[in-house]
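All protein chains of the complex are present and in place, except for one that has been dropped.
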Amino acid sequence: MMDAIGQPLERADAHLKVTGAARYAAEWDLPGLAYGAVVVSGIARGTVRAIDAKAARRTPGVLAVLTHENAPRLRPLPDKLGKVLLRGEGGMTEARQPLQDAEVYYAGQPLAVVVADTHERARHAATLVGVTYDEQPPELAMTTARRQARPATFLGSPEEKLQVSIGDPAAALAAAPVRLERVYESAVTHHNPIEPLATIAHWEQRDGADFLTLYDTTRFLTGVQQIAAGAFSLPKENVHVICPFVGGAFGSKGWLFAPPLLAALAARMVGRPVKIEWRRQDMFTVAGHRSATRQTLALGATPDGQLTALQHDTQSHASLVSGFAEPCANLSRMLYQVPNLGFTHQVAHLNLPSPSTMRGPGETVGGWALECALDELATELKLDPVALRLKNYAEHNPETGKPWSSKHLRDCYARGQALIGWEKRNPVPRAMREGRYLVGYGMATTMYPAGRNAATARATISADGQALVESATHEIGNGARTIFRQISADGLGLPVARVRFELGDSALPPAPNTGGSVTTATVGPAVLAACRNALRALRQLAVRDAQSPLFGAAEEAIEARAGRLQLRAAPAQGEDYGAILRRARLPAVSAEGSAKPGPEKKQYSFYSFGAVFAQVRVDEATGVIRVARLCGVYDVGRVMNPPTARSQLLGGMTMGLGATLMEETSYDPRTGHPVVRNLADYHVPSLADTPEMSIEFLDNPDPHIGELGARGIGEIGCVGTPAAITNAVFHATGQRLRELPLTPDKLLRAATRA
Amino acid sequence: MMNPANQTQFIDQGLASDPTNRLPVTLTINGQAYPLQLESRVALLDALRENLHLTGTKKGCDHGQCGGCTVHIDGQSALACLTLAVMSEGKAITTIEGLAQGETLHPLQAAFIRHDALQCGYCTPGQLMAASAWLSGQPPRTAAEIQEAMSGNLCRCAAYPNILAAILEAQGA
Partner (left out) sequence: MHPFQYQRATSTAQAVAAVAPEPGATFIAGGTSHLDLMKEDVHRPSRLVDISLLPLKQITALAGGLRLGAGVSNTAAAAHPEIQRRYPVVSEALLTGASTQIRNAATLGGNPLQRTRCPYFRDPAQPCNKRAPGSGCAALGGINRGHALFGASDACVAIHPSDLAVALAALDAVVQTTGPRGPRAIPFPELHRLPGATPQVDTTLAHGELITAIDLPAFAGRSHYLKVRDRASYAFALVSCAVALEMDGEHVRRARLALGGVAHKPWRLPAAEALLVGEKPSEKLFRAAADAAFADARPLEHNAYKIPLGRNLLVQALLETSGLQALAGPAGTAFAASVGGLAGTFPAPY
């Protein structure tokens, strides 16, 4: 029964959010709360010689100053968390625990925590801590760094190889009648959710054992729980992580664990709950970022546009204590039918902060390079950009040979062309004008891998006819609280108004991190399983209860509809859930359910697809680019809630727009200090930068991903948009800009050269 | 409303020589007077969030660059992070907790829900406070005027088209 799924229901937590009542991590009021302020490194490479905290300790209200010399000891991070490689080349995170040694690997690295009775006193005292260093010259240039690595896989996943050669790309390129090789460079970008990182840590003794509660900005409750438990040598059950609302994540707040551990260390030291709210400035160093990339794309093709070879080589950078590789070939490996396909990934280790996943990791900037190169090839061959893509349409996964689970990309192209008015596009660059502006149209293909993981949930039906469904998943703006409520309602045969869905607490049935655009497909089936199990328990009560109209009925003959169990064949014969429970003198019936992927991934290749079309206008005299329209048509499986899904897509597209036009974090080339470290210098798009946006879903349920038929939507909007805009800028101006972001200086430089 | 000039003495008055000592500061928030003891350096934002646990006003950047901490001061939108609490004495402060009339949402709040003009929700109170002050008592604005006037409220989830639609609708309400 699918009554609620697919309905345009209002967000379940919208009222809390518009009234200011939604409680985020920094907003829990604990008795005795103290405040931690972090002292960060003033150099990028070296060793701390001494930390002088005398003045800070003398400041009124200061309770403690933690440094590597006096902080409690932590056990090292594990090599893996679940299947995810944490440490080493290709690993996910910073393989280092905070305040355990004197080494400095990047500017802005946490070196001390000052704890005081007020926020103001802690922050001020932190400025009084003096640090001296044995400084060494930092390594800051990606292309010349001495330590370069070629990780075999992304995060240790055998399915995500980073060094691949199929056929003979070199020979095929050499032999190709048409050959094109281009270098594309993208800047460091930061997630910059409007809610900064924050943790409140609270230690208690429970039954004689240490018990740690963390109110943390995280989209990975069980990860923080496991990492904190391991670091402090506690059983997992003695760490409780709470986060009912995340103020945006976009790839951050997931895998860098130092912030919650620092708060836990500080709270342990002072014997009071401690809150650390990170400053916006710190978000540029401790919260992760998307590495800069330098990508070389080589395409070989026949004169009529058939691709014969594709080689995609990526250089990115990680810190000295992280092996994270931006997996830029994710589109190149599967998007087009290319017989000779190669890609490599090289990671330079620099004295810069540790990178992390950021919305569409690999896909956003890797897809930009590929889809710009395709556009360049189309220009070279005088082919329509859409026609070139159709010419190389992959009917099955070219890397693995597996069939797609579901792919309707041709429909996306066609619909996108209609939406943007592609037929109005004069294919000649610089041919379209509107007043003083050059006008251009561009397009790109987008995709995002789909999949699912294991998860659990619990459903509880109460005697008052209400239900509560719970899972330790996360509300990061993705609408989890809303769509899982809808799924629960359908799973329980209840109207949505009688169902509540709770999340954001590690004490709930476990769910994985929220990321990789897999949450609906992962948690949704677990929710359905829990609901089914709860209904089964209710049915069993009914059929054994001589006073029930369903007494003695076969369980499979009973259906759940609108809060009633009834005979499928005679719906009038039945009763509501509450009646069954009340007669049984039970306040509620509760059941857990779990779900995990089946063998489908061995049989099919799972991807969401889409096509993005952009219209831009360019003021060539000043280099100013504005996006007039963005049209995205997405093939993402079944959509749970059209408005919230649309919101995620337009958010992704806008983040892609930001990365294309304005987002860039630069580091001083000599000292490694972030030179962009606030939201006045790091430009995220504003309402004034928002184009007219048209977003459509094809709404073809995926027949193989699970009974919900839903693939992911969280990231695909961010992918594709950068290339569509960049290609539109070329069409407007005739200038190929191959360096993100496309700020006015770059266009002016190109125009000056031309 | 009290006249702050009459209410408070000036120049070397009432301040202890130790500057970290706390001053008596009475803030009038959502129509209620809150007598507090605060250091002079406490920002209105921290007074709201840490001292009064009115956490609907959000700290996003703490430097006037995101708009998340927007409140009304004497009817105008203001950034609580760049306002000293002590300078807010005697002024009428409205926070998101005071925007609705009891159970009745402000038309903008209702429109934000209807148009899904929020995702993670963290910038939402600031968006609402900025829009409500700016629209109050004014003739309807054009879409472009809204785009321009609301550009100081960053939404990283980028609910922007929906925010625009919600404001356009609500200003007619």
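Each chain carries a letter (A and B) given by its place in the written order, and its residues are counted from 1.
FYI, a residue touches a chain if its C-beta (ideal position, glycine included) is under 8 Å from a C-beta of that chain, and two chains touch if they have at least 3 such contacts.
What you see is a predicted model, and the numbers here were worked out from it, not measured in a lab.
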Ask   = Of the residues listed, A:218, A:506, A:566 or A:671, which one is in contact with the missing chain?
value = A:671
Key: Omitted-chain contact residue, chosen from A:400, A:603 or A:622   = A:622
Request  = Spell out the interface residues on subunit A facing the chain that's missing from view.
outcome  = 40, 42, 107, 120, 123-124, 127, 281, 436, 615, 617, 619, 621-629, 662, 666, 668-671, 673, 675-678, 680-681, 683, 685-692, 743-745, 748-749, 751-752
Inquiry  = Touching residues of subunit B against the unshown chain: what are they?
reply    = 4-5, 8-13, 15, 19-20, 23, 39-41, 43, 62-64, 67, 70, 76-79, 81-84, 86-87, 130, 134, 142-145, 147-153, 164
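Operating definition for what follows: only the chains that are shown with their structure count from here on.
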Query = Any idea how many Å lie between the Cα centroids of subunit A and subunit B?
reply = 30
Task = Within their complex, state which residues of subunit B touch subunit A.
result = 20, 39, 41-42, 46, 49-50, 53-63, 65-66, 68, 95-97, 99-100, 105, 109, 112-114, 116, 118-125, 128, 146-148, 150-164
Query = Within the complex, which stretch of subunit A touches subunit B?
reply = 10-11, 13-24, 26-27, 29, 60-61, 118-121, 124, 191-196, 245-250, 277, 279-280, 475-479, 643-644, 646-648, 650-651, 653-655, 678-680, 684-688, 690, 692-693
